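All protein chains of the complex are present and in place, except for one that has been dropped.
Right after this comes subunit A.
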Amino acid sequence: MNFKVLFMNQQKYIDDLNEIKEMMNKSSKFISLSGLSGISAGIIALVGAYFAWINIYSETGYQNFDRALLSWEQLIQLLGIGFITLLLAVGFGIFFTRLKTKKAKQNIWDSQTKRLLINLLIPLLSGGVFCLLILLKGYIGLIAPLTLIFYGLALVNASKYTLTEVRSLGILEIILGLIATYFIGYGLIFWCIGFGVLHIVYGIIMEVKYKS
């Protein structure tokens, strides 16, 4: 009799501990980030990079792959491509995450989301403005490495408030950005790896890991 009571209690306490863990996670982290948004962002980035590549190398041809000389007109087109790519990637990201929060019957716009976004946007916007200023000064070659580095820093900063994998993704982006700083001129290739391939790989990992 006593034994039975103890056993029943044990199950209750295991459940209690699980509840505590789940509540701590759910209340402090935004865990509905969808892996699909990573995959879609990666694919969109690759498509965007393809258009950028056509734009940059349309006149110089394949031979001069490492040398990119841009006119103002091309630059504005590139900025346009970049802007549309960003818009589409963020749009699809929100869409897929919304699907996931709806499934989990959670509100997408709660205090966790706000905290995540604020911490993501502080390094990201500073980086964005910095890159635009650098671009105006004519340092085109530094744009790809710098966007990778600032994006990585933003991810590391925001990772405290979401899935832990985001932190290692951020660190990889930073390393990639630093390597790209050394190999200036190959920016687009590093950009494809960082924003395209890494997003797709991480998206797949998260989709598999958190599929419930």
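In this text, contacts are C-beta pairs under 8 Å (C-beta built on N, C-alpha and C of every residue); 3 or more make two chains touch, one makes a residue touch a chain; residues count from 1.
In this section, contacts and distances are computed from a predicted model.
Enquirer: Among "NADH-quinone oxidoreductase subunit L", "Tripartite tricarboxylate transporter permease", "ABC transmembrane type-2 domain-containing protein" or "Transcriptional regulator", find the name that the UniProt record gives to the complex chain excluded from display.
Expert: Hidden chain, UniProt protein name: "Transcriptional regulator".
Enquirer: Which of these, A:L17, A:I84, A:L133 or A:L178, touches the one chain of the complex that we don't see?
Expert: A:L17
Enquirer: Taking the full complex into account, what residues of subunit A touch the chain not shown?
Expert: Within subunit A, the residues that touch the unshown chain are 9-10, 13-14, 16-17, 19-21, 23-24, 26-28, 105-107, 110-111.
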